[in-house]
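All protein chains but one are shown at their positions in the complex.
Which chain is which? They are A, B and C, in the order written, and residues in each are numbered from 1.
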Amino acid sequence: MGLLEKFLQIDRRWIFLAIAIAVVVPFFLPMGLPVVVTKPVRDLYNAVDAIPPNSEPLFISVDYAPSTIPELDPMTLAVLRHAFSKDIRVVALTLDPAGYGLAERALESVAREYGKERNKDYVYLGFQPGIAAVVLGMGTDIKGVFPEDAYGTPLSEIPMMDGIRNYDQIPLLITMASSGVIEAWVIYAHQPYGARIGAGVTAVMATDYYPFLDTGQLVGLLGGMRGAAEYEELIKHPDAGVRGMDSQSVIHVLIIVLIVLGNIAYFGSKKRSQEAKEPAA
Amino acid sequence: MRTHSPLVGLALILALCAPVFGAEGETAPPAPGENAPPDPVTLLSARDYLDNNDNGDKIEVTWCLSADDGGGAGDVLEYRIRRSSGPGVAGEVVGTVPAGTTSFLDEGVEPGEAYYYDVAAFDGGSESAPAETGPVTGRRNFFQTSRLPVLVLAALFFAMVLTFTRLAQRGANLFVRRIPGLTAVEEAVGRATEMGRPVLYVPGIGEIDDIQTIASLTILSHVAKITAEYETPLIVPTARSVVMSAAEEVVKEAYAEAGHPDNYSPDNIRYLSDAQFAFAGAVSGIMLRERPAANLYLGAFWAESLLFAETGFETKAIQVAGTANVSQLPFFVTACDYTLIGEELYAASAYLSKEPKLLGSLKGSDWMKVVSIGIMVLGIVLSLFGVTGFAGWFFTQ
Amino acid sequence: MQVTLIWATLAAILTLAVYSFLYKDNPFYKFAEHLVVGVSAAYYLVIYYYNFIDPNVISPIFKLEFGGAPIRILGMQWWMALIPGLLGLLLYARFFPKIGWVSRWALGIYVGGYSGLEIAPVMQARVLDQIRGGSLPLVVPHDPSTSFTNILLVVGLLGTLTYFFFSLKHKGVLGVLARIGIVYIMVGFGASFGYTVMSRISLLIGRVDFLRQVADSWIQWLAT
Partner (left out) sequence: MRREIPLAITFLVGMFMLVDFFVPHTRVSAVGEEMKQWGTIVIAASILLGIGNLIRVHSKKIARRNTGWGYSIVCLTVMSVMLWFGLWPGERLGPSPLVGTIAQGSYFNWMYMYMDVPLQSTMFSLLAFFIASAAYRAFRLRSPEASLLLIAAIIVMLGRVPLGQLMTKGLPEKATLPWLTEAIMTYPNMAAFRGILIGAALGVMATGLRIILGIERSYLGGEK
């Protein structure tokens, strides 16, 4: 058996090993491959950037469940870092019961990084059930939907919420969504009240929402880990997204190299033996 | 077209309100500091919600702005809408809308009841004199007209299916082209027999109400008859309790029909787990430890598809897959020996059994495709001539 | 030591046990596999009980007063809860050979109901809406690129539909169209495959990150 045949029948565990190495190594040795920023991400970045500091707050709705943490957590952190680094106030909430702890964790950790104080620089509203009702309700009176924050403080006693009545006082609302919640924001907040909505979604969902960008229903869109990496690139604070991108790039190329090598071996050995050993696909 | 009616309504309201705006200059503006109640609203009307398809629980109330909203004292904050059961009766507030709004949709009425509506402008301190209108009644509808196209095409489709079924029952020779993946099912079972190893049949992870699961059970019945004859063990792991009990019935029956009821082993029809990846892990375990020589994955699959196909490849089993879940087809196509794509899964049961009922459905579906293409082509041709309403007719909700 | 760290360590060990499967089937994987089957079976039973059986069957029948206040609006009475409860019980009739056939009633009613439920929405969303989406103008004035992509979409849809036409042999015009259909289907499959790679790798990165966090917590705990 020639070298080519051997390569054709390579034990797939070598492939597994290569993938494992490609994922783990960038954790220790970040390569920092440059990330090209795409328009939907830049649009969202600009929209956040345009919010004046210490005034009307950016709203972030953490609408994802634990299963999509690897894709959506990095985005949430990057947007929060951007806001806090520019002293933009933040109000966080969630429409997904599973998102309650995730929102809190992200908000508290980034706030600590930038020395921000709760109820002065940011507010956490917590979870309210009933997606459409909450989104619509916020159009008339936010304090009607969320009378108190997640820790029981009435919103009327939080100075930074003074004068924040409805979407008119929200310069931008970003939903980090692992489900169709994003459509609720577009249909019930953008359409009737003209709220400006941005979104972060999983890579698989991203294609479904590109059309919303053309129509202006979404201000900007972050898709999957790549979207997070681009945002991290823009705020010059590389983290899980960029690190993940290194792994992603390496693995994507690795798979392509494997395919090419496999084909060379396949044709080389076919010429020699004139018969295919592989079952047809 | 449906979307036109609110526009027409709006135009009407604007036309009606216009004189009021014109008359605005004639009312003397109240002196500053004077806390007079705002002027009342005008031209109040209420009617059964225009959309033909509601359930009679909505009434739409419209009015023209109070003279003090926008003009005049400009101090109107909101409008309060009250509903009562008789003229002049004090009603309960059913909604408030901010200044500048000229309509309100009351979504909480009892169909068939007569109601009166009051609307008053409110400036933060006092309310205007209410304007009243009524009686108005919400009517229930028995047919959602916007869904008519669905009904028409479904009826046409069913008529075709039933006609072809009747034809097939009378013995008409209905041609169905060969589906390559199908013969592979029988080959795979044959090979497992030669090797003296079991056949693994996964009917997907869909619930029994998923039609793909039903189609899969039909094919399972066919496969079970072959394995019964060959005395090849047939392992059926399931992710749903009800599918498990249905699979038990199907396989037991097939073994009885094939004349080998004794070969049926209830321990081979197994419920593993409702949880997607617990199920996937356990099926992989079966592949590695019981070494089936033929793996058939027919039904509704999600992300676990590739986990099965790759583990099965490692155990060198012949693999035939079929699903209508489009997102998983790429993985089955790349990793399995044969794949039934989408509708081929449904066609498979017809092709295998040659039963009139299944052939009738297949033929009906085929001609429905022709009708669909026809509608599409007609829509395209008409759009060339600038007629776009045709495609719009299919916009249903 | 924190309770959470103990649990997290257990989770990390189980994670590694699953990955050992990539090398080959082994006792650690078998342990993890049987563990997850047991845990998830119990999870589903308990969740179904609390979310469906208790509030809809047990509570209305046993916990509220018999013949008491209606449990739902629209005049549904407490005894209505008996219907699904009984249907559910019927499924178990199969263990008694004499009345085994009644278990088919429950199944038939359930499947029949859902079949009826599915027909019209499927017609609407997956046939009508898709035909509407496919009826694109082939010539868009002053916009050659949209015209081109519209033609691309329409031809592809016609081809794919022809491929799924079973009543005639794929010869002549039909053959050409079916061939075009296959081309589209293959390109579509390749693209979806490539597109999914990224999210699958994200999952793996997520797990690796989890292992790293557990390791970090241990280092921190050992340091204090």
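Criterion: a contact is a pair of C-beta atoms (placed from the backbone, for glycine too) under 8 Å apart; a residue touches a chain by one contact, two chains touch by 3 or more.
For clarity, every value in this text was computed on a predicted model and none was experimentally measured.
Shown chains touched by the missing chain?
Result for the missing chain's touching partners among shown chains: A, B, C.
Among C:S147, C:S167, C:S192 or C:S217, which residue is in touch with the absent chain?
C:S192
Touching the left-out chain: which of C:V140, C:L153 or C:L168?
From the options C:V140, C:L153 or C:L168, the contact with the absent chain belongs to C:L153.
Touching the absent chain in the whole complex: find that residue among A:G2, A:P30, A:P66 or A:G180.
Once the missing chain is taken into account, the touching residue is A:P66.
Any idea which of C:G108, C:P144 or C:G175 touches the chain not displayed?
Looking across C:G108, C:P144 or C:G175, the contact with the absent chain belongs to C:G108.
Considering the whole complex, not just the chains shown, which residues of chain A touch the missing one?
Touch set of chain A with respect to the missing chain: 12, 15-16, 18-20, 23, 33-36, 38, 66-67, 203, 207, 210, 226, 229, 245, 248-249, 251-256, 258-259, 262-263, 266-267, 276, 278, 280-281.
Just checking the interface: what residues of chain C touch the absent partner chain?
Contacting residues on chain C, toward the hidden partner: 7-8, 10-12, 14-15, 18-19, 21-22, 30-53, 56-57, 72, 74, 76, 80, 83-85, 87-89, 91-92, 101, 104-123, 126-127, 130-131, 133-134, 149, 152-157, 159-161, 163-164, 181-198, 200-201, 203-204, 206-207, 210.
Hey, which chain B residues sit against the chain that's not shown?
These residues of chain B touch the chain that is not shown: 53-57, 111, 140-144, 147, 150-151, 154, 157-158, 161, 165, 207-209, 211-215, 217-218, 221, 238, 240-242, 244-246, 248-250, 252-253, 257, 267, 269-272, 274-278, 280-281, 289, 303, 306-307, 309-310, 313, 324, 326, 329, 331, 333-335, 341-343, 345-347, 357, 361-362, 364-365, 368-369, 372.
Methods note: only the chains that are shown with their structure count from here on.
With contacts counted as defined, which of the two, B-C or A-C, has more C-beta pairs across the interface?
Looking at contacts between chains, B-C has the larger number.
Measuring centre to centre with C-alpha atoms, which chain is farthest from chain A?
Relative to chain A, the chain with the farthest C-alpha centre is B.
Roughly how far is chain A from chain B, going centre to centre by Cα mean, in whole Å?
Once rounded, the distance between the two centres reads 28 Å.
Could you state the distance in Å from the CA-based centre of chain B to that of chain C?
15
Calculate how many whole Å lie between the centre of chain A and the centre of chain C, each centre taken as the average of the chain's C-alpha atoms.
Taking the average C-alpha coordinate of chain A and of chain C, the gap between them is 23 Å.
Which residues does chain B have that touch at least 2 chains other than itself?
In chain B, the residues touching two or more other chains are 333-334.
Of all the residues in chain A, which ones touch at least 2 other chains?
none
Using the touch definition up top, name the residues of chain B that touch chain C in the complex.
On the chain B side, the touching residues are 147, 149-151, 153-154, 157, 174-177, 179, 208-209, 211, 214, 242, 245-246, 249, 272-275, 277-278, 281-282, 284-285, 288-289, 327, 329-331, 333-334, 341-344, 347, 362-363, 366-367, 369-370, 372-373, 375-376, 379-380, 383-384, 390-391, 394-396.
Which residues of chain A touch chain C once you look at their complex with the stated criterion?
Within the complex, chain A touches chain C at residues 13, 16, 19, 23-24, 27, 69-71, 202-204, 207, 224-226, 240, 244, 247-248, 251-252, 255.
In the complex formed with chain B, which residues of chain C make contact?
Chain C reaches chain B through residues 18, 21, 25, 29-30, 32-33, 36-37, 39-41, 43-44, 91, 94, 103-104, 107, 110-111, 114-115, 118-120, 123-124, 127-129, 131-132, 134-139, 154, 157-158, 161, 164-170, 185, 188-190, 192-193, 196.
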